[in-house]
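A single protein chain has been removed from this complex, and every other one stays in its place.
Chains: A, B and C, in written order; residue numbering restarts at 1 for each.
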Amino acid sequence: MTDLAAVKAALRTQAVETPSWAYGNSGTRFKVFAQAGVPRDPWEKLQDAAKVHEFTGVAPTVALHIPWDRVEDYAALAKYAEERGLRLGAINSNTFQDDDYRLGSICHPDAAVRRKALDHLLECVDIMDATGSGDLKLWFADGTNYPGQDDIRARQDRLAEGLAEVYERLGEGQRMLLEYKFFEPAFYATDVPDWGTAYAHCLKLGPKAQVVVDTGHHAPGTNIEFIVATLLREGRLGGFDFNSRFYADDDLMVGAADPFQLFRIMYEVVRGGGFAAEAGIAFMLDQCHNIEAKIPAIIRSVMNVQEATAKALLVDRAALADAQVAGDVLGANAVLMDAYNTDVRTLVREVRGEMGVDPEPLAAYALSGWAERIAAERVGGQQAGWGA
Amino acid sequence: MTDLAAVKAALRTQAVETPSWAYGNSGTRFKVFAQAGVPRDPWEKLQDAAKVHEFTGVAPTVALHIPWDRVEDYAALAKYAEERGLRLGAINSNTFQDDDYRLGSICHPDAAVRRKALDHLLECVDIMDATGSGDLKLWFADGTNYPGQDDIRARQDRLAEGLAEVYERLGEGQRMLLEYKFFEPAFYATDVPDWGTAYAHCLKLGPKAQVVVDTGHHAPGTNIEFIVATLLREGRLGGFDFNSRFYADDDLMVGAADPFQLFRIMYEVVRGGGFAAEAGIAFMLDQCHNIEAKIPAIIRSVMNVQEATAKALLVDRAALADAQVAGDVLGANAVLMDAYNTDVRTLVREVRGEMGVDPEPLAAYALSGWAERIAAERVGGQQAGWGA
Amino acid sequence: MTDLAAVKAALRTQAVETPSWAYGNSGTRFKVFAQAGVPRDPWEKLQDAAKVHEFTGVAPTVALHIPWDRVEDYAALAKYAEERGLRLGAINSNTFQDDDYRLGSICHPDAAVRRKALDHLLECVDIMDATGSGDLKLWFADGTNYPGQDDIRARQDRLAEGLAEVYERLGEGQRMLLEYKFFEPAFYATDVPDWGTAYAHCLKLGPKAQVVVDTGHHAPGTNIEFIVATLLREGRLGGFDFNSRFYADDDLMVGAADPFQLFRIMYEVVRGGGFAAEAGIAFMLDQCHNIEAKIPAIIRSVMNVQEATAKALLVDRAALADAQVAGDVLGANAVLMDAYNTDVRTLVREVRGEMGVDPEPLAAYALSGWAERIAAERVGGQQAGWGA
Partner (left out) sequence: MTDLAAVKAALRTQAVETPSWAYGNSGTRFKVFAQAGVPRDPWEKLQDAAKVHEFTGVAPTVALHIPWDRVEDYAALAKYAEERGLRLGAINSNTFQDDDYRLGSICHPDAAVRRKALDHLLECVDIMDATGSGDLKLWFADGTNYPGQDDIRARQDRLAEGLAEVYERLGEGQRMLLEYKFFEPAFYATDVPDWGTAYAHCLKLGPKAQVVVDTGHHAPGTNIEFIVATLLREGRLGGFDFNSRFYADDDLMVGAADPFQLFRIMYEVVRGGGFAAEAGIAFMLDQCHNIEAKIPAIIRSVMNVQEATAKALLVDRAALADAQVAGDVLGANAVLMDAYNTDVRTLVREVRGEMGVDPEPLAAYALSGWAERIAAERVGGQQAGWGA
């Protein structure tokens, strides 16, 4: 039997980090559809993130992306966040949008380009110092499009060298979260294509280097919860970039494509102790709301993570262990499915009530008038986007 | 034994259509890297296409994309092409880059948006009338990102209705080439996701409606040559959009990712009579040269198609048939592999010589000074691109 | 608002066909793990199927596989079924286990092998006459393992010729269900690899030829519900072979790998009128219970189909249509998800009660003592299996 009070207590402490860029415009290579009311600067992104936290209660931090969120005064930005009940989260680097990065950044064959990329990464740590962020999240678009284009192995050497320099720079309470990605924008070989590569680099760097699992960055058919369990077992799971996919890195709302998979991932997090504060797992969203309203989509995504977590917490682990040890295939599966098949929406509504949050975040947000207000006020200027 | 003279004769008649947009800038959602010398208008694109034809001898037509290649006077454009030894090829429609198309074009739930998209398609036929193009190539980005977002079946009804209106408008010697695509930019359901859907619609429309196979638009593991053979057998193969891929619709140079697959596809074309003029198959490229020099990449792509074709023509079909009928698995495979393993580059060089073309297209282009000239001259203005 | 009484009424009329072979042993190429109590002949398989029907109330028919279920007297078998509350369902042919079929059956290069295969198919229709079965289910393992091994197109010609002969033989009230499969056991080209190929053949054959969708027979990422919607729209969906998969044709219990996908499929069935009796859709299981107890696994599978159906029926279609027409992406998705997120187990239990079936099929089966009884009694002889 699961202890409902404990489940609720765990849900009340949950924290999902929303990404500043998800509040801005995004799209595919074919088209970016602009939306009314989209923020024009990091301050407005924080306003929107504050709404998500206000209506969900479990989205207290916001990830920044440099240079998209570059400001003069990061301390002021941090203070602006704080005043809205938020904290600044991971600092995400960008080494893929300068013309110099056509053939890569810290894996580029040219030392001058590598230097430029490294300087950007070091600047990101400076920003962490200013914002108080603990996490430097590194995703590299580095790779090659054609066989032979560059030396796969030499690129690993350059990668290792670059990461080591950045690692060295990390201060007290700071860590490096290394993300891997199966493909895109590189179409032949990606320099950090899988968890094994990220893990191998982290191992050599030291304990402050950990792997980030972006749920959209795997080959078809990959068992992501296995990777989660393995990285937790190795003490190298730094966090998640949540989103969902039917095909490639579609960046849809987490839980929209395969809610059962999200539940299984969350179950392995629970199983592996990943919800304990000391585990230090960052639960981040990384999504693109290309055609749907952005703030409601982010609220919905946070709710999806919550509901999957609730189901994972509801698994009767004693009964599961009994069936597993007994080799009862159907029985063990049934214990897991019982939790998954439970409608947890009432439970989560109750948790919200206990936290002083409206039980119906989407309805409450819709009634709040925020969408209308920003559409009316945020006119003129340049809407935030990826700048591709 | 294969008749070398016949192989050469076939190769001399080969015609690969290059796409105007491949001469312009392209990229991923993360970044478009601009290149020096990229055309700023359709006229300059034709200049570049003329170079590709000059140095390969087998790229006599150029596909246009509307609105990217919209001009005041299409007859003048056709004449401009003709003066450079080119003809205008397929007219490609674009129903994915207007803000109105956020939720689709001719499958959109709103009749007004459908009307707008249809009007564009009809305008494309007007342009065909003006340019003398025979092919209207239709690719629809239509689809949905989330389950439930729209009614999958109603969208098929709208698609059928729209296609019928366009089909009706086709004149003498004009046809409709319907392209399918597995996914992107729609991430849940695409309205023409596979050859079966395209085929079913073409069947109902009539004989002027045919299917286009884009080699990058399939699910992982799909046997493309089977589809080619099947469509040829059904008399519904209208043409190809050639490119290559390791992962999704990577749009790399054709033959760069899996040259053996390209050979197998070409073999089925040969086998099915697809090289005969009366087959009317359009052999088109549809590629994105995101990081490599564009004109040389297109020359290389044309050469790759040529070489794969040469190998396909070299298959000893009598020996193959004998081994197949005898159930000699290894023997039959060996006949095919013998042709594939042949180095046909000397043969193709000879063909070029016989056609009065430099045997080494890439070297000749490099020596021609064209790249330097356009880099110097095409300064200012707006480089062509997708306008995403 | 959905009409709960109507939902329950629909669920009471649901009928899932279980496959005789799922009661027997199965495995992978590496190992078949035998289980105690497995049937030794078709009669014992029917006994087990009767138990599944007894405890679920919605599994009234059993598919046979010839020659695995060959008996002297099919009328006696039909009567034996009837006495247990069952009817005999689809007759499944087998043209892949005779040594003559190494290179194919009705697509084989040798006319004598084709004749042999055709005679088997015609025999299956004879059996249908004897059993009163209406469906001839055809799955062909035909294909090639190596490029060049056989002529892809000629194999299509042979396939068309063979199917036509069998179609000709079909009597009143009989139809042909043609199954497609992405790959396995052929590893290069399969002769009916996708729905398009099956559909094209059915179109030519006539109205009695329809396509079967086996949920495990698609390329990675394929949107199966789109195919379902399309075939229903075309009037060519004959039925399902339900199972689930994470990778290839894993043949796990339906709903075990991706319950959300099963729900979406069922929703398209509902949407397309596929639950109406006149639609004539056969809802069949086709699974392998390699490591789990067979009868409980089949009961569970039937329950999974029921629950997915219940959720599909609960979709508020008026609200959905409103949101779709309004272009409300998140709203429309939310309507669908509301139904999916509902815990329908209580509803289904009630339906069982109304049908006079125990609300808890698995618990009731476990208590029945049947498993112990067959393990004790079915000793000696040869357990049923695939005979591979």
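Operating definition for what follows: contacts are C-beta pairs under 8 Å (C-beta built on N, C-alpha and C of every residue); 3 or more make two chains touch, one makes a residue touch a chain.
Quick caveat: nothing in here was measured; it's all calculated off a predicted structure.
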item	value
Chain not shown: contacting residue from C:57, C:147 or C:296	C:147
Residue, one of A:2, A:47, A:97 or A:156, that touches the chain absent here	A:156
Option from A:28, A:56, A:243 or A:333 whose C-beta touches the chain left out	A:333
Residue among A:232, A:305, A:357 or A:374 touching the omitted chain	A:232
Sole residue of B:89, B:134, B:147 or B:296 that reaches the chain not shown, by the stated touch rule	B:296
For chain C, the residues touching the chain missing from this view	26-34, 96-97, 99, 101-103, 141, 145-147, 182-185, 187-188, 220, 245-248, 250, 252-253, 256-257, 290-292, 386, 388
Residues of chain A (touch criterion as defined above) contacting the omitted chain	103, 109-110, 145-153, 156-157, 182-183, 188-190, 193-197, 199-200, 203, 218-223, 225-227, 229-230, 232-234, 260, 264, 268, 271-272, 320-321, 323-325, 327, 329-330, 332-337
Hidden partner chain, residues of chain B it touches	220-221, 223, 246-247, 256, 258-261, 291-293, 296-297, 300, 307, 329-330, 333-334, 340-343, 345, 362
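Keep this in mind: only the chains that are shown with their structure count from here on.
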item	value
Between chain C and chain B, distance of the C-alpha-averaged centres to the nearest whole Å	39
Interchain centroid distance [CA atoms averaged], chain A/chain B, Å	38
Shared interface positions of chain C, touching two or more other chains	220-221, 223, 260, 329-330, 333-334
